[in-house]
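A single protein chain has been omitted; all remaining protein chains appear in their positions.
The block that comes next holds chain A.
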């Protein structure tokens, strides 16, 4: 230990001999790594799997069932109420939930100013499928209409100043509703269940309402809807369930390959029946997309981030190259000292310990610099691309791998130059 402190002291002396080139080396490495860190953060977070234990068991089924000729058509990325009725006429799936989102206003009494809220209108399995934690109360016992809302902890605190508000009454667009449950703080990043609307990078909704009540209350989707007739769907309560209004997302949980195969077969039969009944003239095109592949299926990958990733990687390489060049010059100007140490009896292993001390110091400075630059880079990216703002946090595994990368870079920048310096001809060096 005492010896290692000595090595660190010697490293410090080496820095003091030529502080400017050293500072420049650190600066170049810090900037290269910082920019890389900032981008790697987004890249990692955006591509992370929020439900790794079941993202291959949750599926988004889509079937082309349209009453007109349409060849090579993809099935629509939203489903109609009647689609979902048909798709749920089976008990193959362990869980299933249809959903969409709408905008509304919430307040405690008519005298209060209304609070704008985003409503997820869905069914009871939503919460268990996506591992949503419940803080107070309980989820609706079935999928029927009920004037009950589930609040997030944040919206409960915003409305009531506390979280335990089960049983409290509220006005949702001036209709009476009761709070049946409050969710614990929860964030699914990315919110892959919203990937078909390309809303998966945004915040989760503020309150939850049963699907049937959403239709009864004429809530139209605030993101994507499609139709192929000219019915006026503003009267969703009367027209929405039977007509061609496509605005729903549908997720089913299929735990085993056998279940998945059975569900595919079920979809196939369903479309064949539609064909036989003359309601679907086109070639069948059924899709059962796993949550794991959903962003890719809907082309929702962030192309800016991908392009940035490549650029920052190249930039890092350039920085590494420059930093090693600087470092090489630094070591070569100290080369005689390596030879001297060899002459005085230092083994290569002992010289390498000295290099390790150099690496440690450089890694320390570089990591500090890179974290600062990376942090500033993330702040800047959040200004430039605010839609990715939720994906800018550092978690432990990410931070550790970033630190490992910084260490590896310091090692590379130090190793080659110092090895070269330590293998110089002793005879030549010591003569000056």
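Throughout what follows, contacts are C-beta pairs under 8 Å (C-beta built on N, C-alpha and C of every residue); 3 or more make two chains touch, one makes a residue touch a chain; residues count from 1.
We take it that contacts and distances are computed from a predicted model.
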Undisplayed chain, where the name is taken from the UniProt record, one of "ABC transporter ATP-binding protein", "3-hydroxyacyl-ACP dehydratase", "Lactate utilization protein C" or "Oxidoreductase": "ABC transporter ATP-binding protein"
Given A:175, A:296, A:348 or A:379, the one touching the chain that is not displayed: A:348
On chain A, residues whose C-beta touches the chain left out of the figure: 2-3, 6, 13, 16-17, 336-337, 340-350, 426-427, 430-432
